[in-house]
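Sharing a structure below in structure tokens format, with a few things to ask.
With one protein chain withheld, the remaining protein chains of the complex are depicted in position.
Note that the chains are named A, B and C in the order they appear, and that numbering of residues resets to 1 at the start of each chain.
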Amino acid sequence: MPEARLSVGVIGAGRIGRLHAEVLAHRVPGALLAGIVDVAGAAAREVGDRLGVPAGDDPDTLLARADVDAVLICTSTDSHASLIAAAARAGKHVFCEKPIALDLATIDGALAAVAAAGIQLQIGFNRRFDANYRRVRDAVAGGEIGRPEILHLISRDPAPPSLAYVRVSGGLFLDMTIHDFDMARFLLGEEVVEVFAVAANLVDPAIGAAGDVDTAVTTLRFASGALGTIENSRRAAYGYDQRAEVLGSLGAIATANNHPNSAVLSRAGGVHRDPPLHFFLERYAESYRDELAAFVAAVRSGAPVPVSGADGRAPVVLALAAQRSVIEGRPVRADEIGDESNIRSIDTVSGGT
Amino acid sequence: MPEARLSVGVIGAGRIGRLHAEVLAHRVPGALLAGIVDVAGAAAREVGDRLGVPAGDDPDTLLARADVDAVLICTSTDSHASLIAAAARAGKHVFCEKPIALDLATIDGALAAVAAAGIQLQIGFNRRFDANYRRVRDAVAGGEIGRPEILHLISRDPAPPSLAYVRVSGGLFLDMTIHDFDMARFLLGEEVVEVFAVAANLVDPAIGAAGDVDTAVTTLRFASGALGTIENSRRAAYGYDQRAEVLGSLGAIATANNHPNSAVLSRAGGVHRDPPLHFFLERYAESYRDELAAFVAAVRSGAPVPVSGADGRAPVVLALAAQRSVIEGRPVRADEIGDESNIRSIDTVSGGT
Amino acid sequence: MPEARLSVGVIGAGRIGRLHAEVLAHRVPGALLAGIVDVAGAAAREVGDRLGVPAGDDPDTLLARADVDAVLICTSTDSHASLIAAAARAGKHVFCEKPIALDLATIDGALAAVAAAGIQLQIGFNRRFDANYRRVRDAVAGGEIGRPEILHLISRDPAPPSLAYVRVSGGLFLDMTIHDFDMARFLLGEEVVEVFAVAANLVDPAIGAAGDVDTAVTTLRFASGALGTIENSRRAAYGYDQRAEVLGSLGAIATANNHPNSAVLSRAGGVHRDPPLHFFLERYAESYRDELAAFVAAVRSGAPVPVSGADGRAPVVLALAAQRSVIEGRPVRADEIGDESNIRSIDTVSGGT
Partner (left out) sequence: MPEARLSVGVIGAGRIGRLHAEVLAHRVPGALLAGIVDVAGAAAREVGDRLGVPAGDDPDTLLARADVDAVLICTSTDSHASLIAAAARAGKHVFCEKPIALDLATIDGALAAVAAAGIQLQIGFNRRFDANYRRVRDAVAGGEIGRPEILHLISRDPAPPSLAYVRVSGGLFLDMTIHDFDMARFLLGEEVVEVFAVAANLVDPAIGAAGDVDTAVTTLRFASGALGTIENSRRAAYGYDQRAEVLGSLGAIATANNHPNSAVLSRAGGVHRDPPLHFFLERYAESYRDELAAFVAAVRSGAPVPVSGADGRAPVVLALAAQRSVIEGRPVRADEIGDESNIRSIDTVSGGT
């Protein structure tokens, strides 16, 4: 590994930006936190003061610094693509939170800028770095379950996000299922070629009124012929529910949720265990560190990053296909999703359920 | 409960008929095994000799006996409906193995005969009497998980049946998924109104050559708006895999497989447990006893049987809808399945995958 | 296997006698229930009427019947030894509930009568036939965990027996731990050479007032040098708790309790499972059938029975040693327990705690 540490700036000082900055400052070997910026300068300064790095409100000041090797883009989705392009033009490697954008034209523009600049771009699909999912992927890739036949993903949030967030999220498929589409591709190591989705508004009528759904079941067909399902809900009363199971010709592998402790309490009424971890930042804490460590290590060594720009685009295609499937009430092939604007009003989506 | 025991004859001395006869003879309070018949008279006589009851090869001899109160129909599917009708005409109560028939016209004829005779008819959906599924049903019915939102059923056989059986089985949906369609209705206590199914031939090419599929994922939409999926495979290398999970507004309930023992072996390579029970007769042994006990108790007391003729018809409708969904590549509503002959060649089904 | 079924009479129509009679009548291949007797004739007649066999109040009538091959002794402990001897003199094989007696002289007298008559004697240590314990034994015997080093047995009743029972039970060690002493010998396949026991009266002061203890921890030293502990309590609020764990040079094997179903309920408060089976007759139902099947098969084939008279004696020696250990506050070797009367007043035992 090269001597010099990788100098990384963070753009965006919201919840995930603060987390990444903290992790970079203390827990990623070979990384150096170079600074943090946020359009809300006060938020950036609070982080900068605590971690002892420069802070500001303008991304360009970071991108203009010669000592900055790479940036983390942790802003809201609508600014991802233009920041990627700006960083590419400035010759900085980029780690960007998912999704790149909510439409393919914008994504393709950003990826073109990346390609033209020859920088590295990693997308923040952090669950790929979680020990449970990684073990499933390794079992599939290593042949431990033979040829994959059926995938089942369960992804349930503990509680719905705010309605303000729902309104700008792009809808359940682009905001939540996108992680599961990525996981489907990651676990089986192949492409999803067709989806069929049904969706409903069962959790909170206000979500429906905001034009979105909160419950969905998506059927997948993979290139190899394997099948799959994704179960999504915006609410699991018992906590964050994140599981995967793959059946193959030689067996199956399945994960369980992570709990804060292993203690089992037995009383007259039955046997009890504390609920699974509730908060995604706690559940996936290690994965956030490991994805940055992998990014830093890849950039320093010149190796390809583990989650590419193409990996950022593919789940968006599948999310758009799922949306269309709900609207049109039929299975939709991935190759039906083209350059044209694919996003109809989310109202239409929920009207279709 | 009345003094007199219910005198029950068994029609069919195959695997399930022998099991039922044995259970009736020894383990069902209030029942008296009256005799057994099978077109293969030798098979019936072997059972009759062992259990000390008359045996023969003609169902009519059982149906003609004044001392026989009820019959169990354990023959191949194609004779179920006519035997139900004959028993109804003879005034005998009937317990019949599933399915009643593979088409609705035949089923409706049998049910009409039952109604005309005023006898009781129970269908052999034994899994309703299994302790695991019953606990899930009780949790749903008792409000322990609130309003149901997503059902997930996993139903995997340890190994495919013989090709001879596959050819006459009616296909995966009518032979295997039919149990899961019944379970979906039982667990949620409401009707499935629409299905979408994808299917594949992944386990054994010979099954595809025989015109059937061996792997399927079926999406369900319930009358209440709840969603569901059924995962079927003809092969699970580790044994018989039979699980259910229901997410509701207040929580979730999920079952695990039954194992022959609870021992956990920890060695350098990891932590190991013996595989789940492999054979359905062993896995569901108690349910076979309990369904007969429930039948005998209901008939003796005059109460309605717990699995009615209508409960036998509904899953056939859903299986036919699933077949059509695979063929036509679209979601199919249950109310699209009418009196017309719905069964196309299974070749067409597999051609559609 | 010989053609003729083994004709077996049952002596004692209490809870366990009724169970055995029912099992013999219906569920043991090769067995024929010959009759049942009880000093309370009405209890015997109730069973006899139900199962269609002769009933009476005098064991001698059973022992005098030429058509009776074997008897099950299910009476109270104080009559076991004399009934064994009487059956031996009558040339009947014997299955006797544990313990043979509460003192060694009486046991040795019974075993001498058995030896003189050349009959077979099996002792009712039913847990040896339980699938969980059997799997542990097989792992040890088959070398799956290497050389055994530490055994841990947990044996907790759901609730204390009646005080009337406590007073005649012989005390915790002879009534309850005796099963665990047998299990220790069975699982490791070797003898316990020394015990050290501490005991207390923590559950119910009335048990202490009756001269007994209700909580005990017993340390074992095996002939091979392996160590062990037994945990006993007369009360586990959550149900019948019966577990074993063995650590060996290559790993460990451990069992869990059996539950009525596998369902797991997740709600806001946590993850919940129904408590373990509460009642020993339910928990060990299969073992009661299997021990009788093994007895009948052994006697019919002339093979040695699986739980011998010596297996009935050894745990009594260990229970007496544990009692003495509590009284004298020191480890006691099994070979210190001789022919002399070893049982001091249980008052002394509890006084010693």
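Just a few scattered comments:
Everything that follows uses one rule, which is that a contact is a pair of C-beta atoms (placed from the backbone, for glycine too) under 8 Å apart; a residue touches a chain by one contact, two chains touch by 3 or more.
Because the structure is predicted, anything quoted here is derived from the model rather than measured.
Within the complete assembly, A:Ala256 is the residue of A:Ala4, A:Ala105, A:Ala206 or A:Ala256 that touches the hidden chain.
The residue from C:Val39, C:Ala131, C:Ile150 or C:Ala285 that touches the chain not shown here is C:Ile150.
Touch with the chain omitted from the figure is made, among C:Arg5, C:Arg65, C:Arg167 or C:Arg221, by C:Arg221. Touch with the hidden chain on the side of subunit C covers residues 146-147, 149-150, 152, 154, 156, 196, 198, 200, 202-203, 215-217, 219, 221, 225-229, 231, 233, 235-238, 241, 247, 249-252, 329-331. Residues of subunit B in contact with the chain left out of this view: 236-239, 259, 266-276. Subunit A residues in contact with the hidden partner, per the touch definition given at the top, are 26-27, 131-132, 134-136, 139, 144-145, 250-258, 260-268, 274.
Please note the rule applied: only the chains that are shown with their structure count from here on.
The pairing of subunit B with subunit C is characterised as same-residue: of all residue numbers used at this interface, over half are used by both copies. With centres taken as mean Cα positions, subunit B sits 42 Å from subunit A. Work out the mean CA point of subunit B and of subunit C, and you get 41 Å between them. Annotation for subunit B: residues 250-252 touch two or more other chains.
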